[in-house]
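What you see is the complex with one protein chain gone and the rest in place.
Presenting subunit A:
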Amino acid sequence: MENTAATPQATAGATVNRAVIAPVPSDRDIDLGQLFTVTLKPFIAPLVGIAIFLMLWSFAAKNIETSLGAFPGPAAVAEQFGNLYDEHVVAGEKEAAFYQRQEERNAERVAADPGYEPRIRDYTGKETFLDQIFTSLLTVMSGFMLAAIIAIPLGIAIGLNKTLSAAVNPVIQIFKPVSPLAWLPLVTMVVSAVYVTSDPMFAKSFVTSVITVTLCCLWPMMINTALGVATIDKDLVNVSRVLRLPPLKHVQKIVLPAAVPLIFTGMRMSLSIAWMVLIAAEMLAQNPGLGKFVWDEFQNGSSSSLARIMAAVIVIGLIGFMLDRIMLTLQRYVSWDKNTAAS
């Protein structure tokens, strides 16, 4: 009782103390300067960097003449961002009108043909840039998750067993450097042969892209997991022996925690590969994501096509950066070994 009552007092005291200490360097100018250096300084260099890049870009753009007109500078790209957003808004209105017309038509038909069970059909219009970003994210996450489900257990098995590792290693080494473009025709044909349903839950183009992403981002995860498992501290393994942990418990209590930093390093590498592969896969498989957007605009060859592609390039870069940061945060969060999580 007394303790709890005392705590707020103690905190209050501490605040008072700090408040007393704080104004000691007194002068307001210095205080502002300090604020400036502490909060803004880390941003100065990057901002200057970006400003210089934009200047160089717009300068270079003016001097590159393509058969579709001048290469787009920052202003043209910014304008296209505006256009892409406007198109999204217009498409939204069209979609609403589509559903309304459909309801009216369904009502008419039910009046004429009472046996008809009206169904609401999906909007048939073209997906917008924002929809395509979403599709790309969904595709990359699906491919990445699928790869994780395969690669991590397999990696653990390989890491635990030297013979298995020796057996699987050549296969991994051969498939690891294969480009998605080489896999794609094979995946496409296999998917269209095997994935046959009358009412498919996913479009074939989606499945093809997902599998291609999986095939390409499997390897770093598998190798790092195996490495993490194989290099566990001998002492930890001995502890497990002494405690006579059953194999599954051994994996759960000793192997996984010990290998987590490297598993996440592998996952982070895989995700960035997955994102890069995805764009190529979507271009060829015509999965309606950012890759298809770039491809379609290239095919259009209109005077705004290059600026729109450049807008997509920036979005692709930003999303790739964002995904990497998310993985890094996750990696830091689960990792006990802060060294591997550096950078």
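Operating definition for what follows: a contact is a pair of C-beta atoms (placed from the backbone, for glycine too) under 8 Å apart; a residue touches a chain by one contact, two chains touch by 3 or more; residues count from 1.
Operating definition for what follows: contacts and distances are computed from a predicted model.
One chain of this complex is left out of the view, and of "NADH-quinone oxidoreductase subunit A", "Beta sliding clamp", "CmpA/NrtA family ABC transporter substrate-binding protein" or "SUF system FeS cluster assembly SufBD core domain-containing protein", the protein name its UniProt record gives is "CmpA/NrtA family ABC transporter substrate-binding protein".
Touching the chain that is not shown, out of A:G49, A:P153 or A:G301: A:G301 (per the contact rule at the top). For the options A:H88, A:K204 or A:K253, the residue in contact with the chain missing from this view is A:K204. Residue-level contact of subunit A with the missing chain is found at 67-68, 101-102, 105, 108-109, 112-113, 116, 121-122, 124-126, 192, 203-204, 284, 286, 295-303, 305, 308.
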